[in-house]
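This is the structure I have questions about; it appears just below.
Removed from the display is one protein chain of the complex; every other protein chain stays in position.
When the chains are written out, they are named A, B, C and D in that same order, and each has its own residue count from 1.
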Amino acid sequence: MLPHADDAITRDGKALVLAYDHGLEHGPVDFEPNPDTADPEAVWELATHDAVSAFAVQKGIAEAYYPSYEDDVSLLAKLNGTSNLWMGEPDSAVNWSADYAAELGADAVGFTLYGGSNGEVEMAEEFRDAQETAREHDMGVVMWSYPRGQGLKNDTSPDTIAYAARLGLELGADIAKVKYPGSGEAMAHACEMAGPAKVVMSGGSKTDDRAFLETVESAIANGAAGLAVGRNVFQRENPVEILDALEAVIYEEASADEALELTGSAAVADD
Amino acid sequence: MLPHADDAITRDGKALVLAYDHGLEHGPVDFEPNPDTADPEAVWELATHDAVSAFAVQKGIAEAYYPSYEDDVSLLAKLNGTSNLWMGEPDSAVNWSADYAAELGADAVGFTLYGGSNGEVEMAEEFRDAQETAREHDMGVVMWSYPRGQGLKNDTSPDTIAYAARLGLELGADIAKVKYPGSGEAMAHACEMAGPAKVVMSGGSKTDDRAFLETVESAIANGAAGLAVGRNVFQRENPVEILDALEAVIYEEASADEALELTGSAAVADD
Amino acid sequence: MLPHADDAITRDGKALVLAYDHGLEHGPVDFEPNPDTADPEAVWELATHDAVSAFAVQKGIAEAYYPSYEDDVSLLAKLNGTSNLWMGEPDSAVNWSADYAAELGADAVGFTLYGGSNGEVEMAEEFRDAQETAREHDMGVVMWSYPRGQGLKNDTSPDTIAYAARLGLELGADIAKVKYPGSGEAMAHACEMAGPAKVVMSGGSKTDDRAFLETVESAIANGAAGLAVGRNVFQRENPVEILDALEAVIYEEASADEALELTGSAAVADD
Amino acid sequence: MLPHADDAITRDGKALVLAYDHGLEHGPVDFEPNPDTADPEAVWELATHDAVSAFAVQKGIAEAYYPSYEDDVSLLAKLNGTSNLWMGEPDSAVNWSADYAAELGADAVGFTLYGGSNGEVEMAEEFRDAQETAREHDMGVVMWSYPRGQGLKNDTSPDTIAYAARLGLELGADIAKVKYPGSGEAMAHACEMAGPAKVVMSGGSKTDDRAFLETVESAIANGAAGLAVGRNVFQRENPVEILDALEAVIYEEASADEALELTGSAAVADD
Partner (left out) sequence: MLPHADDAITRDGKALVLAYDHGLEHGPVDFEPNPDTADPEAVWELATHDAVSAFAVQKGIAEAYYPSYEDDVSLLAKLNGTSNLWMGEPDSAVNWSADYAAELGADAVGFTLYGGSNGEVEMAEEFRDAQETAREHDMGVVMWSYPRGQGLKNDTSPDTIAYAARLGLELGADIAKVKYPGSGEAMAHACEMAGPAKVVMSGGSKTDDRAFLETVESAIANGAAGLAVGRNVFQRENPVEILDALEAVIYEEASADEALELTGSAAVADD
């Protein structure tokens, strides 16, 4: 964790990372709720929304579009990732070198660590290389800190998420992306464990507007710097509306209720 | 995926990749239907056909002949591959470094990824190195995206092929080579998932002229940029005729019927 | 072992290493007895105590704070370490390159070797790289020499600890950190086996003031150069008091009794 | 396969490779029939025979003697090899880097590939490095193409040997060394599959003069460029005589009968 290393991917110290690596991690099935989002350009357009402080994509998506968006989008190069075609112990291929991410102009690198998996040692060493190369190029470092594997029955328990957040700090991430640990209190604990490193909550699978915004509000109120989100934005009928709402909650300390006014579901849930 | 990176191996944005690495992947048995084709020179001559936008071979075949054909053939350096003498979990050796491919004058590199196999993580990382080195030398990148392995019962299902095409885009290929997913509709879906990356259909084992050309017509009509083919050309009695026909279907939007006029099997199937 | 290589992390040839990598190795649970210590700054402040000759942390903790403390704290870069989320055979990821440790200004590197584990060979080779890189940058080398694994039933037996100390010398550490082998005599033997390399006793889990200081007194009296301690300092109600006491025992040859006068538990144990 | 890359280890396009790596591969037992041949100097002297177009040895044998023979012997640096003390799945250590072979003045490198073994992928990648480094130094490349392993019941079947020869061509060898596939017809097929790469027959274990020379005659008559031989030369009572005979068969198109006149066994078999 290096002070200010994440400046280019945060806004007033807060962060909304729009993630769009689902085509690799989950496959085309994630685009089915909103088929237009299979087209990367549609999601790059979303990434130009003022609420989005960084856009996380794999290498191929960056090569194809970032030159056209470099003035409007902060690029978070997600370096590793693996298809879910593979059924083995959790692991993740390093698909993108940090050097090449820098060459493409990335503002930060993103890296998944499956703490507790049989791949933990190898992944941590790959993270080391990525993190230190990021430092050479003045890029920020975001860790997707996702404990999983044989020893972990419930990977969103408060203790596990607090440990996950701490791993981000100890190993040199500027921002740790963790799952929501189920309560504001647990989130506060995780944020405290991350010390000066920021914590962003992982968006997870799609939920309704109110539930989603209330969780984000709780996370922010308890010390999280923001949110990293994919499906809960691009699988919605109106992704811009939810980005408007998230902007209010994350950067303007609006309540979920206030933010819902900015969406079509102020009165009724839309799914 | 980098815009225009595949220009040297496409023609008007379309592609007919003639592949000739069967001596490594399958062994001499593939030359039996047309024994002359065991002689690489015979197939290099075919590769000079106007229809062929790139010729995919292993290193040894390129070293021996490419200097004599560099003015007439675009070289697609197939970097990995493994004999079928080996009975283990799908994997593929990197037999050719991207640097040396560049030194020999290759226009692009080709690389197989067995998504879903136990080798997926390692192969993806080898692909990363090849892809990034290709960028240094301004070579295009083609991924043979072939999901297989323990978790995959049917590797030509529409969902699998769509995922395969998307992997090409996400991981940085300019062209994804995938198997035909059984219908034009499924092919269209796969092409859509590849976004700006091109999709070429894999020729597969030899079929009769009509069946083959109709499949190619369907692929082209549904968004494929073309075809990568070996046995369906060089195992035929008259490979030039089928190349004439493929040229019509791929570059001139001819129907299979129209193209069949260019072959000896307009009226009757030749095998 | 290179004469004087440890000068920057010792004081008059003695050492008190304050270790604070528990957030990685054990997780947030270690901060529960004294919740303020989850905040790295609180422990960095402790590290400025005159008794502390070196502060051992992982990379992220160093990046975030060392620039503010470089005049007051000697940095011992703990290069490897692994979460206890992982349940496999003992192993440790190299989370920090020695080169980057040097770039951040570290005075020495610290490295765990699990002699006797299935990871011994690999860890020893990683230690080699770290040790030799440390020499290039004039950094000292401390080995956490912790035999464990399938072949080791009792890893604090006198023979095991003597072997552990010798491994430090043979493999090139300047200081070997070993567990207390149960008696002063055994400690003396271990120190003798380390030859010119220094031996520091590992603090272990928290015990009461008297028991702890008596063990340290015994270690020092029997040739140990000092102590590497974490929980026995930062988990106490008054860490400064125990540092005062340790300073007396380690650097001023005070007895445990004399040193207890400096703590609140001269008369009664505080836990 | 690079045209003319093997010029330094062939004579008029033909080859007789004298191999002497048996001390590594089989151990001293191979020297028992002719104990003098345990002394490398005795075999280096044989290698100066005009019939010998290249001498294949491991690094230690080259270091010790090649400086004294560099004017009279073409050095084929056998880069990999493993003792038969090891009982595992076929594999071979790379004992000699191609760079150091070049530094010692080698004319070519030799490399074993066990196609079909569990080591195939790794060995092929090691071959890649050796082959490409050989190109940097203008050294020729010879592949000992020896399919073996769990999937291969009979490793000298015509199909397997034809595949072996083809692997040499595809992967970039200038010369493929294969076992005799049992008939002239099968040898012709293997040579055809190697295309422009040369094929040399492996000498194998010692047989009588007539049987041996008839096999060589058959191989040459069916397209082989020559022979790679060890035991069938140095285990004989009179190795020079058999080299005289081989010279006649390989370079002068003599029949086995004619060549036998040059040996002491024109009328009777000598063993």
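Here, contacts are C-beta pairs under 8 Å (C-beta built on N, C-alpha and C of every residue); 3 or more make two chains touch, one makes a residue touch a chain.
Keep in mind that what you see is a predicted model, and the values were worked out from it rather than measured.
Touch with the chain omitted from the figure is made, among D:53, D:74 or D:92, by D:92.
Only one residue in the set C:9, C:171, C:187 or C:201 touches the chain that does not appear here, and it is C:171. When you scan C:84, C:118, C:207 or C:238 for touch with the missing chain, the hit is C:118. In the complete complex, the hidden chain is touched by one of C:46, C:76, C:142 or C:162, namely C:162. Take subunit C: the residues that touch the chain left off the picture are 1-3, 115-118, 120-122, 124-125, 127-128, 131-132, 135, 147, 149-152, 159-160, 162-163, 166-173, 189, 192-193, 195-197.
Residues 21, 23-24, 27-29, 31, 38-41, 58-61, 63-64, 81-83, 85-88, 91-97, 100 are the ones on subunit D that touch the missing chain.
Please note the rule applied: only the chains that are shown with their structure count from here on.
If each chain is reduced to the centroid of its CA atoms, subunit C and subunit D end up 58 Å from each other. Of all residues in subunit C, none touches 2 or more other chains. With chains as nodes and touching pairs as edges, the resulting graph is an open line. Chain pairs that touch, as defined above: A-B, A-C, B-D.
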